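One protein chain omitted, others in place.
Let's turn to chain A:
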């Protein structure tokens, strides 16, 4: 019965209770361990198995409440973020959409005798184009009452297929609205139109009594054959009187290159404009700002993971979608496999009862707990350290306090970053600043700091000085909606007050020096004019000129120093690793991400075949250790032999080598026919995996296909 199903091409699965593989699975399940970090044994919950409920951790000892809490936390944390990301992505395309729609609307009014063409420079990633064209379809349909058809090169290999697709898509949307007309519109006078005849589209559009406009979007125009494009454009042009065609091209490279592929006569039929899409980098930046760094993100992506995610964006053309998926996966991993993720729950939902002895035990094994305890001992707070280690209740209060401290830390981090950004003095992009701040903290000290702003601040001129203070005050007052940061004027009255004082003072100084007729400068900015070269009696004299600073200059210097002191106080933050219990809300593991998103199947297959022991853990193959042994599975033996051969492999020799290893006289002792059956199977598997193919160079030879 089951065997029959496997021979069928496709079928609907229904599991009979007596199904043998099913029984095996349930019988085999409870005994084993899971692969993910600390998690163990997902015990099936009796009866009430809720779909996609998390399995309990701590060897199954985790209480159902805690499991539920983790699930709830995930269910609330991620959708918030996803919504924000979608918002950012949609916003990013907004200007392009507006421009394109306006262009199409304007073109509808004029009659140029040409086809209106929009060239949208999308950049090289075809994965992110989908969203853009989807939005375009929505907008254009709504704004211009036109039919919108999206064409991709793979769907339209030739003229006929392209026309079929255009006609089908343009008419299909009408069927949705008025199903009754579905069958009628394709025939007229008893004659049925061929499905690539534009006449049928014409008739259809006439029936619909709408504007007879069709917008055709070529999503990946580079992938279309230029002959096909030329044909289509010519055809559209000749139908112009009856159907109003507009075309949009998604261009990955440049319009010039695209134009070079078209015939001049075809290009002359187009009347176009170029539109730029926001570059992937800046989209990434804003996604990071709002979804990763922003205060709405419940879970922090650790610096090393974030760095590798961003690197992947820049080095491989992975697309922003891949980045978002990776983010989501990090959230999933954290709440699914880390029992301490319950500590992220807000006040009220987490109390003493919710924490089991296992949780406390887990906290004590954390790296940050050790650091904390050691720090306490260093600081001679022995009582504190002892209670941490011995007193569960004390530890729990400490743990519960951390929630508040985490909020404060994050606030401080984001405020500092926002201030750094608003100074406009740091050339580093935000993502880098953020990872830097997480991994090594923030300090603006010139020599040792992570964000060395000191020199830049010192070199400020008086006008820049006051505008800088203006920007800082603005930042404090309004916060940053992108980062989810509200203004914090009330918290920073002191800072704001001193900044305002400084600004008033400097403005006064500027006034005064203007009245004196001198330019205001500080000790630091004046230094550039210290060296004087004078030519005296055909000799060059270098003279050290201690710049004479006026009273105002000195006052300005003092103001600069004061600002610097204020800034280094305000822009300060510890690295996240120093934070007690950061493991509960920072996810910084690269390995599941890399295994799951960037697999290395070649290496995996190679390892399985060359070192089967790694997977099977069998006693017989332990000795082989990556080498050859007669006990290995057949395909593994053949793989070893295969690696030793050249580009052309004689099957007869391969067989005799194999038979010598496993045949009658060896330890394995297979008889010839059995060995041959195994050999057949191994060879067939090698072929299926694409290692070898038939060769016609010599009789009974096969060709090698893989050198990796």
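Operating definition for what follows: contacts are C-beta pairs under 8 Å (C-beta built on N, C-alpha and C of every residue); 3 or more make two chains touch, one makes a residue touch a chain; residues count from 1.
Everything below uses one rule, namely that contacts and distances are computed from a predicted model.
Taken from the listed names "ER membrane protein complex subunit 6", "28S ribosomal protein S18a, mitochondrial", "DNA replication complex GINS protein PSF1" or "Origin recognition complex subunit 2", the protein name that UniProt assigns to the chain not shown is "Origin recognition complex subunit 2". Checked against the hidden chain, the listed residues A:515, A:536 or A:699 yield one contact partner: A:699.
Here the missing chain is touched by one residue of A:294, A:441, A:479 or A:612, and it is A:612. Against the chain not displayed here, chain A makes contact via residues 2-3, 5-15, 19, 21-22, 24-26, 28-29, 31-36, 42, 44, 49, 51-52, 54-55, 125-130, 154-155, 168, 172, 179-180, 182-183, 317-319, 321-322, 325, 328-329, 332, 336, 591, 595-597, 599-612, 614-618, 620, 625-628, 631, 633, 635, 643-644, 646-653, 655-656, 673-674, 676-678, 680-681, 683-685, 687-690, 692-694, 696-702, 704, 706-708.
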